[in-house]
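Shown here: the complex without one of its protein chains, the others still in place.
And now, subunit A:
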Amino acid sequence: MKFSANDVYLDVNEQSVDSFLKYASQVACNAGFAADASELEQSFLAREQEYPTGLEDGFAIPHAKTETVKRPGFIYFRLTTPLDWQTYDDKPVTDVFALMVPPENAGDEHLKMLASLSTALLEDDFKQELRQLTSKEEIANFINQKIGE
């Protein structure tokens, strides 16, 4: 299971959480993660309404769990405009990992990868090192190295 440099999006500029999730859903569909962008977007929005997925230090992990997901996995977005996302420490969000799975048969390998990514976000070192990387390849290699452990 590898996270690809193609699934890293830098300099993303959206003005609100909702417009970002719409954009992210379209990107995910174009990249083959899901079939229907609007269904994917609805799933992201429903999860945010249940409880916002903002974490600490400018990170958020919106997730979609819907039939329209064809390829379980995640996309990393780095934002140029910090978003006013509800977070644990009230800091705005600049880094987003969008997680996507189908409701059934996501595959343990994929689920483990998403679990490793989520728990990596509890580590200050992971967040700080990730932020220092500027190329998509470096970012993908770093993430693979950290969550493959």
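By our rule, a contact is a pair of C-beta atoms (placed from the backbone, for glycine too) under 8 Å apart; a residue touches a chain by one contact, two chains touch by 3 or more; residues count from 1.
The rule we apply is simple: contacts and distances are computed from a predicted model.
Student: I want to check something: the complex is missing a chain, and I'd like its UniProt protein name from "Xanthine/CO dehydrogenase XdhC/CoxF family maturation factor", "PTS Fru IIB", "sn-glycerol-3-phosphate transport system permease protein UgpE" or "FAD/NAD(P)-binding oxidoreductase".
Tutor: Hidden chain, UniProt protein name: "PTS Fru IIB".
Student: Given that one chain is not shown, which residue among A:Ala34, A:Leu99 or A:Ala140 touches it?
Tutor: A:Leu99
Student: Considering the whole complex, which of A:Leu40, A:Leu83, A:Val96 or A:Leu114 touches the chain not shown?
Tutor: Touches the omitted chain: A:Leu114.
Student: Which residue, A:Ile61, A:Val96 or A:Ile139, contacts the hidden chain when the whole complex is considered?
Tutor: Only one of A:Ile61, A:Val96 or A:Ile139 touches the chain omitted from view, namely A:Ile61.
Student: So that we can see where the missing chain sits, which residues of subunit A does it touch?
Tutor: Residue positions of subunit A that touch the missing chain: 47, 50-51, 53, 55-56, 61, 63, 65, 88, 99, 101, 106, 108, 111-112, 114-115, 117-119, 121-122.
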